[in-house]
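The structure is given below, and queries will be raised subsequently.
The complex appears here minus one protein chain, its other protein chains still in place.
After this line comes chain A, so read on.
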Amino acid sequence: MLQFSFGSMEVLDIDARAAKLGIDWSHVNLDSIQLPPGQDFGIESDDEAVYHDDQSEFDTGFGNIIVVDHLPVVPKEKFEKLEGVVKKIYNQIGVIKENGLWMPVDPDTKMTLGYCFIEFNSPQEAQNAKEKSHGYKLDKSHIFAVNMFDDFDRLMNVKEEWEPPQARPFVPGENLQKWLTDEKARDQLVIRSGPDTEVFWNDARQKNPEPVHKRPYWTESYVQWSPLGTYLVTLHKQGAAVWGGADTFTRLMRYQHSMVKLVDFSPGEKYLVTYHSQEPSNPRDASKVEIRVFDVRTGRMMRDFKGSADEFSIGGPGGVAGASWPVFRWAGGKDDKYFAKLSKNTISVYETETFSLIDKKSMKVDNVVDICWSPTDSILSLFVPEQGGGNQPAKVALVSIPSKVELRQKNLFSVSDCKMYWQSSGEYLAVKVDRYTKTKKSTYSGFELFRIKERDIPIEVLELDNKNDKIIAFAWEPKGHRFAVIHGDQPRPDVSFYSMKTAQNTGRVSKLGTLKAKQANALFWSPTGKYIILAGLKGFNGQLEFFNVDELETMATAEHFMATDIEWDPTGRYVATAVTSVHEMENGFTIWSFNGNLLYRILKDHFFQLAWRPRPPSFLTAEKEEEIAKNLKKYSKKYEAEDQDVSLLLSEQDREKRKALNEEWEKWVMQWKSLHEEEKLARQSLRDGEVSDVEEDEYEAKEVEFEDVIDVTEEIVQESM
């Protein structure tokens, strides 16, 4: 048997070794070499995605044997009787193999030894028999002790004295936040196109994305960043995996959940929720849902929830295919303390210390249809629609968790629907209320604004100037006091801005301004506030208006034709607009500066997804941030100088590149010219001696008279007279 260890040897070594052994290496067909089963000669499979099945059972041959101890010790005469009894017991549990029962006998005394071996047909049966008969009372003094034969080695090796486990030396983990220390303070984004998933630096100075990591078939459906950007989660047949690390993306942890469909992180990225649903074989049944909650860092499954889809949704027409995602909504804040599930007439709030219901019971709220957590506090807002044809009013309530105390509630009349919008710092809650008009034929909308942080949570009602306007979109300014509403009729609705407090009016909402007739159907605030993009996606062909809300002025208008998605980078410096593969054409993304300058554009066929890597919140205090904003000039000087250097370098590089291209082209042209010249005579002869080429082919203006008899008619002219 030849033993080459291919894994560690260089090709040269192999050649040398082959020569030494007198083998003509080139004649060896590598494919024909068959390794003995189970041998890999240290060659590691490069398929690292293979999941090792920990439960794989090795057929060692003794897996289906059990050992029954504490049998009566009987003399030879009673041997057969005992054997009969034991057989009878175990035949009820499983099928004993032929000659599968062996009761050893002391060769000297001919007495049994008080135990026997029983071999079953399968390990499952043996396991079953062990479980069922362990502790079986044959009589008072004979209580069976049953063990698997395979367990004996293990049991024998148990040391008599307990030894403290060896503490493993501390291995420092990778710096998972290293991307935040990028020298140029760039942000990362992940895109998926075709089979590839790629992570880039958005290098706005170079007007180019700089690749970080690219991997084909990285995920089987989609990827997602964790809320603080530490991890990138990928989905696979076997489960989910998270990736991250200092320089490249390495796999940090795997979470087994076969056929996982959806994932969700808790806001502090401590827990990962995975979701899988199975279509029922009978279409009338609800689909089966399994949800698992994992600890992100240890990979341990904290709890799993199984059931039919009904238990994870409030029913209704949309609930047939599966539950609405995310099923579990996490309470705000980084503590990841509570998560809630909405199902029919119940709200189940779990806490993560024990992963069980708070107070061990759910909250019963009849007909509740929607719940929403405050993004910062453990306050839950819920909406209950009208009951009994309007006899019982609709209700919006705020409930504090874990006390389950209702902080505030408001009854609303003739309501058709409600939508709740929390402001990102949890200061305000806006509830968009659609009410029926008197005739009940149409609806109109208004807002109920809750000021959470003020005493007794005052509620204010806001109606639009024209209260019949339809509301198309609503968005709070992140960390701010303002919000924007698109209202009015398509295709040219109006956009209005309101503020919860202005210098003159701290306790009341006031309107800042209205922009008339905008081609917009979606609002995208910058994560730092102040700037907003009014976008006309899809039907509006990707109209973009970059708007400064402080000054109430338009900074730029642009168009990303057919754009389907818009996403701000986490710092609010850049915006990505993308056309995903809902269309065939134009797939790709464009990066803009916050004020609407087009920076660069990348086209990718079959473009599926774009996501900026989120950043954890800044450690700077609000005062420090303000100070920086005030003295921006001082801080920005350094960066402006850097910018200029880069742009100079770029134009220099560009010039050089062009020069090289031109020179290369000139070389080709010279070559062609000389060849053309060489072939001149040959060409001339091909053309029967005609001087061939355009250069020497002087035009000769010849005047050719051309007479053509078009028609000849004979006419007889009759002479009169």
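In the analysis below, a residue touches a chain if its C-beta (ideal position, glycine included) is under 8 Å from a C-beta of that chain, and two chains touch if they have at least 3 such contacts; residues count from 1.
Just so it is clear, contacts and distances are computed from a predicted model.
Peer 1: Given the choices "Glucosidase 2 subunit beta", "Sorting nexin-4 isoform X1", "Eukaryotic translation initiation factor 3 subunit I" or "Trafficking protein particle complex subunit 10", state the protein name listed in UniProt for the chain not shown.
Peer 2: "Eukaryotic translation initiation factor 3 subunit I"
Peer 1: Going by the contact rule already stated, which one of A:A185, A:A246, A:L648 or A:A682 would touch the omitted chain in the full complex?
Peer 2: Once the missing chain is taken into account, the touching residue is A:A682.
Peer 1: Kindly state which of the options A:A517, A:V582, A:L603 or A:L620 is in contact with the chain not pictured.
Peer 2: Going through A:A517, A:V582, A:L603 or A:L620 one by one, A:L603 is the residue touching the chain not shown.
Peer 1: Identify the residue among A:L155, A:V171, A:A503 or A:M585 that touches the chain left out of the display.
Peer 2: A:M585
Peer 1: Using the touch rule from the top, list residues of chain A that touch the missing partner.
Peer 2: Against the left-out chain, chain A lists 207, 541, 561-562, 583-586, 598-601, 603, 654, 658, 661-662, 665, 668, 672, 675-676, 679, 682-683, 686-688, 692-694.
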